[in-house]
Structure formats: C-alpha cells, structure tokens
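Presenting chain A:
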Amino acid sequence: MKRAFTITLLIALALVLLNVMADLPPHGSAETPPYTHVGAYYLEHGPEETGSENVVTSVILNYRGFDTTGEVTVIVTALMAVIAVLTGTRDTSQEPDTAVTQIAPSVVVRFIVRVLAPFILVFAVYVILNGHITPGGGFQGGTMLGALIIALTLVLDERRSAKLIPQRSVRVIQVIAPLMFVAIGLFGLIAWGDYLFFPRSEELRPIVEIMLVLIEIGIGVGGAVVFARIFRLMAGRP
Partner candidate 1 sequence: MIEALWNNLDYAASVILFCIGLYAVITRNNLIKKFMGLNIMETAVFAFIVALGVVENGDAPIMGDGASAPFINPLPQALILTGIVVAVSTTALALSLVIRIWRQCGTIEADELREAE
Partner candidate 2 sequence: MEVVDARVAIAPAISLLCAALVFAAADHTFWRRFFSLSAALAKLIIVMSMLPGALKGVVYTFDLVEFTPGVGLAFRADALGMFFAVVSSTLWLFTSIYAIGYMEREPNRRRFFGFFALCVSTTVGVAFAENLLTLFLFYETLTICTYPLVVHDETPEAMRAGRTYLAYTLTGGAFVLLGSIWTYQLAGTMTLSQPGILTMEAGRTTLTALFVCLIAGFGVKAAIMPLHGWLPTAMVAPTPVSALLHAVAVVKVGAFGVLRTIYNVFGVDLLQELGVCDWLAALAGITIIAASVIAIFQDNFKRRLAFSTISQLSYIVLGAALLSPLAATAAIVHIANQAFAKITMFFVAGSIQRTTGKTAIHEFAGIGYRMPYTMGAFTVAALSFIGIPLFAGFVTKWYLSLGALESDQWIYALVMLGSSLLNAAYWLPIIYTAFFKSPREDALVHEAHWTMLGPTLLCAAYVLLLGMTVSVPGMPFALAQAAVKFVFGM
C-alpha cells in the first residue's frame, strides 16, 4: 500500500515538474537568458582576460575562483569526515573484513595494471598540466591519478602499496588543494590588492599561467591523495 501511495505522489510531482519544464525558455536556442547574459561575456572576453583558451577552466579558476575554493574544501571535509567516522573506533573487531584483501586479483589483471600504470600516470599528469589549454584540469587529472593509486593498491600487496602515499607528509599533501588555492589568492591580494586577482594585461601573461598551473597541480595532487585515502580507509587500512 505504501508503495502505491509513493508512486501516485511521484507521478503528481513529475507532472508538475514537466509542466514547469515546458514553460522554460526553449532548449538549445541561442537567445535564452543564460546564453545572452553572463555566459556570452565569458565566451567573448574569457581568453584574452584570463589567459586560458579553455574558457571552462578560466571560469572555474578565475571568474568563479571562490566557488572552486569552496569546492576543494568540500573534498577535504569529506576526507576529514570519513577519517573521523572510520578511525579510532571503540569496538574491538579491528580486523578489516572487507573483500579487498581476500580476493587476490588474477595474474592477468595484475600484469595488465602494472603495464598500463606508467601510461595512465603520464596521461594524468598531462591532463593536470594542460588544464588551461586543452580540455581537462586539476579535478579531471586528480581523479585519474586517484584511480591509478586505487588500482595499484588492489593489485600490489600491502607492503608495496602502502608506499604509494608517503606516510610522513600525508597530512599536508591531503590538504594541499585548498592551501594552494588560498596561497595563490593571497599572492594576488599582496601583489595587486585584491584576493584571487589575476592580472589581465598582456605582458603579465606568463605569471598568470604559472599561477594557474600551480593551482591545477595543487588540485590534482590533493584530489588524488584524498580519493586514494578515502578508499584505503574504507578498506580498513590507515
């Protein structure tokens, strides 16, 4: 009975939403408010004001840089939350009973992953570094790097996979993303008087490029370590 009630409720909600969607400005046309207002400004002034051809990266890092600062803080909050919930538990059953340790991956998987690892690494680094020229950027590269570390953890035995993330300085690296972003922001504040300010003039373009790449590296490495650590924590390893 409960199920029938929820279904009718959801159908009603769907109908209301469909009616709303019908009245929205037509999909795909160039005259809709989003396309003519802020979006058009970004497309028109993006490259020459922010120095990066990839307008999406210029929006993420430059126009709406504060959003992305908040964004990397969300990842770090997630990591802190996972650590707070999973480590230091009171109950005695400490042995990690998840499936990761029991099923040893077949030799074919182990071999292919070990062969592909360097290529994935190179491609990930490329995506991180060229975020402002070609599609990609800190987040995308960071996720690839994280996935690589997770794949290697699955494949390698505990002793060697622990070395993938440097134990001593892990507490700093995992928060490098927001730190780097804020550092560049403060640099902008000190040098040009406004927080997160990227100079617009032509001759200062190299400095802007360096700032963008630094932020990309920060997000990439930070993101990768966060994803890998969340995975290891869930597997019951520090």
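Note that in this section a contact is a pair of C-beta atoms (placed from the backbone, for glycine too) under 8 Å apart; a residue touches a chain by one contact, two chains touch by 3 or more; residues count from 1.
Here is how the candidates were picked: all candidates are chains of the complex that A comes from, given by their letters.
Quick caveat: nothing in here was measured; it's all calculated off a predicted structure.
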Practice prompt. Of the candidates 1 or 2, report the single one touching chain A in this complex.
Written response: 1
Item to complete: Spell out the residues on chain A that touch candidate 1 in their complex, using ranges where they run on.
Response: 2-3, 6-7, 10-11, 13-14, 17-19, 21-24, 26-30, 32, 34-35, 38-39, 42-43, 46-47, 53-56, 58-60, 64, 67-68, 70-71, 74-75, 77-79, 81-82, 85-86, 89, 91, 93, 98, 133-135, 139, 230, 233-234
